[in-house]
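Right, one structure below, let's go through it.
Here's a slice of the assembly, chains where they normally sit.
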Amino acid sequence: MNKIIAQVTIVPLGTGSTSLSFYVAEVEKVLMKYRDIKTQLTPMASILEGDIDEVLKAIREMHEVPFLKGAKRVSTRISIDDRRDKEATMEGKVKSVKSKMK
Amino acid sequence: MNKIIAQVTIVPLGTGSTSLSFYVAEVEKVLMKYRDIKTQLTPMASILEGDIDEVLKAIREMHEVPFLKGAKRVSTRISIDDRRDKEATMEGKVKSVKSKMK
Amino acid sequence: MNKIIAQVTIVPLGTGSTSLSFYVAEVEKVLMKYRDIKTQLTPMASILEGDIDEVLKAIREMHEVPFLKGAKRVSTRISIDDRRDKEATMEGKVKSVKSKMK
């Protein structure tokens, strides 16, 4: 197992409405099945922490959701932070920055 | 005033250490001066909410910080969500998704 | 002057058509005025090479274009590569990689 932290933003294009929260909510529901992935929803993305192949599998499934809900074009952006000299966690990264800001 | 939500990740390249939290903390400190910008630190980025030109000014200043701390190359990524039919907020976006997940 | 290479993708959200090339073309036209910025259009982004503040000014202007053409929500993504130990160019970066692939 090789743990990563990944950030993903999935948006349908050309849906005719500026509101996208319906799609985002449906995409987010996929993560409920992935019990071994820790998640955090931010105003700009979903952040996932877990084994790299499990996380990529979840993202692959999330990417299909807007199509299942009627979208014809989907833009997906993924950022992966993969550190192998030390185990990184979502919580640890934020804590480390905050402690250094004091 | 035209409010946006922006996400920014600023990393120095080639610093010789896999730990970057020192740089991130120094970059983050810039935001303390920007009283009209709401911020949220996530494990993958900083999220800023405020007037577009004020936010871009802050990001421009943040981008200089790693150089001031010795970095010779900086990679900065910015995502802007600018919605003008309705005022969007960081809190409102997350709430809207969560309410639709029920 | 401090030269950077930046990549920018500007898309309107919720426009009702999956085709976005009209908006991209209008956004791209802005660059014609910026004589000191070198540009390259790729299938996924526009790449700009020039002084950091000039490039950011151009991007700020590009970001307004979809709104002027009727969009109500715009998603803009920017990646900046700023190297100060050596002058980097679009052409030089690609050449350097290609020469090392041999």
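Labels for the chains are A, B and C, by order of writing; each one numbers its residues from 1.
We take it that a contact is a pair of C-beta atoms (placed from the backbone, for glycine too) under 8 Å apart; a residue touches a chain by one contact, two chains touch by 3 or more.
Just so it is clear, the structure is predicted and the values come from calculations on it, not from any experiment.
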Which copy number describes the whole complex, given 3 displayed chains of the same sequence? 4
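By definition in this document, only the chains that are shown with their structure count from here on.
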Determine the centre-to-centre distance between chain B and chain C, using the mean Cα coordinates as centres, and give it in whole Å. 19
Whole-Å distance, chain A centre to chain B centre, using C-alpha means? 18
Which residues belonging to chain B are in contact with no fewer than two other chains? 77, 79, 81, 83, 85
Which of the residues in chain B end up touching chain C in this complex? 53, 56, 60, 63, 67, 72-85
Show which residues of chain B lie in contact with chain A when the two form their complex. 5, 7, 9, 18-19, 21-22, 24-26, 28-29, 40-45, 47, 49, 77, 79, 81, 83, 85-86, 89-91, 93-94, 96-98, 100-101
Within their complex, chain C touches chain A through residues 11, 13-20, 72-73, 75, 77
